[in-house]
Each structure stands twice: as structure tokens, then as C-alpha cells.
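With one protein chain held back, the other chains of the complex are shown just where they sit.
Note that the chains are named A and B in the order they appear, and that numbering of residues resets to 1 at the start of each chain.
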Amino acid sequence: MLQFLQLLASGIAQGCIYGLLALGFVLIYKATEAINFAQGDLMMLGGFVGLGTSVAMGMPFWIAFLATLIVMFLFGMLMERTVLRPLLGHPSFTVVMVTIGVGFLSRGMVTMIPFWGTETHVLPVPYRDQIVRLGGQGNEGGLVLPTEHLVIIGITVMLILSLYLLFKHTKIGIAMKATSQNQLAAFYMGIPVRRINMMVWGLSAAVSACAGLLLAPITFVHANMGFVGLKAFPAAVIGGFGSIPGALVGGLIIGVVEMFAGFYLPEGFKDIAAYVVVLIMLAVKPTGLFGENLRKRV
Amino acid sequence: MRFLFKTNYHQDVRLFKHGGQIFWYAALAVLLLAMPWLMPEYYVSQLVFIWIYAIVSVGLMILVGFTGQVSIGHAAFLAMGAYTEGYLQQLGWPFALSLTFAALVSGITGIIVGLPALRVKGMYLAIATLAFGFIVEEGVTRADGITGGNSGMMLGSLDVFGIAIDSEQRMYYLCLIILVLCVVGVMNLLRSPTGRAFVAIRDSEVSAQSMGINLAYYKTTAFALSAAITGIAGALYAHKLRYISPEQFTFLQSIELLIILVVGGVGTIYGAIFGAAFWIGVQQLIVIAKDWLPPAIGQQTGLQPTIFGIILIAFILFEPMGLYGRWLKIRTYFQLFPFYRKGMFRRQKSYMKSERMK
Partner (left out) sequence: MKPLLQVERLSIQFGGLKAVENVSFDIWPNEVFSLIGPNGAGKTTIFNMISGLYQPTSGFVTFEGEKITALPPYEIARLGIARTFQNIELFEHATVLQNLLVGRHCHRHTNWLQDLLFTPATRRAELQFRRTVEEVIEFLDLQHYRDQMVAGLPYGVRKVVELGRALAMRPKLLLLDEPSSGLNVEETEEMGFWIEDIKHDLGITVLMVEHDMGLVSHVSDRVLALNQGEMLALGTSAEVQSHPDVVEAYLGGADEDQPASTGAAA
């Protein structure tokens, strides 16, 4: 039983990471119908920026955290402005490929940073190696919850709540929803569509950076960190494309299933667990858990 | 400027539209046949890679370029073809038979991978193909009884109808012949109802259905054919490298295949071939450039992904029609000289209107 809870807790924490990435992904998709294959690499960049601010520049961790979010927000805006805006109106395949290009470029450039790029680094977080023990006696037994996992879950929850409030109650959030449904009409309504799109990309990049910083204590910071992000896509599909709560739920499902598969199933199943789940979901309910029914009107 | 006067239906249906085309293609054929004697062995070897990648690209083009279905797990079919060929060769099967079987196995895998396509489209389909790609990769690694798992599989020397393929020149001709056969096959498809059905599905599924096209049947056929051709390339790939392992068929490889398509130009067979040529060529250039550049840049492992990323982004932003598109523009410029106008190939700008809310 204890093992079960232990796995569940780890699975939820890992799932939050996938959920955050899937969330960033769905944000962009809802706003611009673009598929951002560089989501994982944005996470990796976030990790490295965090590394830079906290190690190289010596800022205290939470300041560095905030600084990273801001820097990546700006990077996301820059990405939209330079490579995505010229592609307004192009078929979605083209947009996917350009994000793949950005991913390659990011990985390559980071690897080329002298002395740093090719190494694996440890991000100095204040709660590293700490645990919270539930039950048990003294220093033995009970449910062991690494603080890193608790921080991940806590920050994810805070982030989801803030985003929910953003979209429901602020003008910018409503503007983002409007742009995602009908760009031309949004233009006519006086919404600065291009600026909104930039902000959505910035937001998405910041969310990914957050995921990167949260993940860093577990996987360490290295140039190939972004491949973890590939599992965000099945997560988004399982939750249903275009659904923000769905992205998180999808992530959690994958995180938990992975943990259990790794423990109870033979070797190798852990890596493909996410993909098997998504195929099952597509067979059973193609639009995902919370997804919308897409139908072209003729 | 050339004016084509069509006087009978045969002209419309033929592969070569006019005498000029026949002349140029004949010249190209002579050049290609003579290449192995004109170039040092190392470059002939690279050309073999170009032919193999061109076959893969033609296969992928059927699916992505002509039928409009996304596939980001295509390396899986390459793997199926390669491993089937390797395994059957170990059993002693003759090449002709094992190649056919490799195509068959890949084709069947294609049908399975294509099953989600019958229910979902776009992004959902992309993720499904991605999922299959990973599952096949893992499956190949786990089935180490057959495939040798992570330690890979060695292939014996190749023998086609009694002729030993033991030199780069012979491999060159073998791959070239198979490439030409595949290209002719696909061009035949395109000028026949099957190919038109593919294009119809790409451009408008709703009206394709209303014209009597059974979407499920044609999408499955597209996946099967695409996978089969890629499987054939996989078999050749296995023999070229003499050694295959799961690491050669990863997600990154699938992405590289897509990049080849984008760089070459999506939607035409020429694009597939141009793209393959460019891809191998660029990698050679990087190898050469590494000797010229200062070690600080040249010796970086990150150099290749950086350059690939820049190339991909540059092509999409500045030449979305790919290399073939650029070639078309240049050729049209000379054909229409001096009447060429700058905006001839401009695409119409359109605003995104979400199709999700309907």
C-alpha cells in the first residue's frame, strides 16, 4: 500500500511537469492554432537561464526563478515576432516545421556555449534533497515525499489557478480567447491581435520555463532535457486538444501511468507507457477527455 | 517560350509532356549512369545515400505531400524494412524475395499505423504516428531474439540474382534502378484515379467523399504504399550500412525525414529528390567546413543541429516552396524572359479562422 502511494505521489509530481508543458502547448494552440514542437526545448532553455541567473550571476533562487520566467516570457515573444508572425496564414504543417527548426537551433546553440553546453548541471535549489515524511516513526518508514515533488505540485496548482483567473476575469484573458476563435473578427473589434499572440507565446514559454526549473532538481539541467517534453503532446491529446484543464489531467494520467508501468511492468514499458495510453485514448474517444468535437461546416 | 498544343488525349496522359523533356531526362540518365566512373569512390558512396534517402522521401511524400496525412514516426517503417531484410537474409532468402517481404511487412505496419487516420486528423494523427514510432522503436529493442536488440544486427554481403553487390558502383546502380522504379510507380499513381483521390483527400475531404471517394480505403492505401516504399529503402539502407541498430531509427530520424521534405518542396516528387540530395550534400559540406573553421566552432557537437535548425527556418521563411519551388521560379524566369513578373508565385494571405468552433 505504501509503495502504491509512493508511486502515486511521484507520478503526480512527474505528471505536473507534463501537465505544465502540455498547458503551454495548449495555450498556443488555442490562440494561434499552431503546434509548438519546441515546447520541450523552451523548457530546456528555461533550465539553462535559471542556471545562468542563479549560478553565474549569483542571485538567490526565488529571484532567479522570477528572472527566468521574465526572460523566457520575452524569448517567447521574440520567437513569435521573428519566426511565427511571417507565417500567419500558412498551413499548420509549415508552422510545426518551423517550431521544430527553432528546437534544433536552441539545442545546437546551447550545446555550443563554451564549457557549459555539453555538460550536465545541478541547479542549486534551496529545497534540494529534503524530504517530508508522513507517518512512520522518527526517521524510519512512512510515506516519503521529496520536497521537490511537493514544490512541483504546489507551484503547478498556483499556476493553474492564476491562469484560470486570467482567462475568466481579465481583459487580456478574454482578448486571448477571442483571438483564438476568430482572428479577423478580433481585429475588427479593436483587439491588438498580433500583440496578443506575442503575449500568448510569451506566456507559454514562461510556463515551460517554470516546468524546466521545477524539473531541474530531478533530471538536472542538460541540453537534451527537452526530450522529456515530447510526452507533453500525448498528454495534451489525452486531455483533449484545446482544453486547459484537460492538458493538466492528461499530464497527470501519463505521469501516474508511467510510474506504475516502471514498477510493475517489464523493462521498457515505462518509456512507451505514454504512447500506448494515447493510442488507446484515440481509439476510444478520439477527441480526448475534454476535447471538442471538430466538424467542418459546409 | 514554349507553347504546348494538345491534339490528343494521349499527350495529356503521357509521362513526358514534350520532346524537350525527353531530351533533358535522357541527358540526365546518361550522366547518372556514367557517374560511378567519373567520381571517386567516396562520392559514389554518398550518392548511394542520396538514392536511398530519395526513396524514403518519395514514400513519405505520398503520405504527407500528396494525401495530406501527417506522419512523424516514419522512421518506424524504415526500421521495419531494414530489420525484416536483415532477418530474412540470415534465414538465407534470396534478395528479390526478402525485399518484397520487407515491403510487405512495412506495408502492413503502415496499415496498422494508418488506422487512427480513419478517425482522427491533423494534430491528433501526428501524435498517433509519433506514438507508433516510439512503440516500434522500443519493440525492436525488446525483441532482441530477432533483432539483436541494442547490440544491433550485422548483415551479410548482398547478392542479387547471382550478381554479388560488393562494390559501391554496383550498390549505386542497384539503388538507382530501384529509385527509378519507385518514382515511375508514383508518377503512374498521380496520373491515375488513385493519385487523384489522394490529392482530393488532401485538399478537401468533404468534397472528396461527395465525389465517391472512400476515405478510409484511400487513406489506408496511402499509408500502406508510403510505408512499403520506405520499407524498401530501409532494406537497402541496411545493406549499405551493413549494420543496423535501434538508435538509427529514432524520433530524430523521423524529423529529419520531414525536414528533407520541407527543404526539397512538399507536394512534388522532384521535391523529394532535391531534398534528399541537399540533405546529404549539406552534411558533407559541414564535414568539409569543420576543417576550415576555427576549432572553437568547428569541433562543436552542437554545430550540426544549429545548422539544420537555421536551414529549416530559413527555407520556411524565405522559400516555403522548397528547393524545387526555387528551381521552378528560376526556370520560369528564363522561359518567360523578359516577361517574368515578381509576384507570380505569391500565395494569398489568409487569416486564421478557427475551424474548431463549428
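Criterion: a residue touches a chain if its C-beta (ideal position, glycine included) is under 8 Å from a C-beta of that chain, and two chains touch if they have at least 3 such contacts.
Predicted model only: the values in this text are computed from it and were never measured.
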item	value
Candidates B:96, B:180, B:211 or B:314 - the one touching the absent chain	B:211
Hidden partner chain, touching residue among B:267, B:309 or B:322	B:267
Touching residue (missing chain; options B:94, B:156 or B:193)	B:193
Given B:41, B:166, B:203 or B:247, the one touching the chain that is not displayed	B:203
Residues from chain B at the interface with the omitted partner, ascending	9-10, 12-13, 185, 188-189, 191-197, 199-200, 202-204, 206-215, 221, 225, 267, 348
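Rule of thumb we're sticking to: only the chains that are shown with their structure count from here on.
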item	value
Length of the line joining the C-alpha centres of chain A and chain B, rounded to whole Å	32
Residue numbers on chain A that touch chain B, as the complex places them	29, 32-33, 35, 83, 86-90, 92-94, 96-98, 100-112, 114, 117-118, 180-184, 187, 223, 230, 233-234, 237, 241-242, 267-268, 271-272, 274-276, 278-279, 282-283, 286, 292, 294-298
Footprint of chain A on chain B - complex, ascending	64, 70, 116, 119-124, 126-128, 130-132, 134-135, 138, 141-142, 205-206, 251, 255, 258-259, 262, 266, 296-297, 300-313, 316-317, 320, 349-358
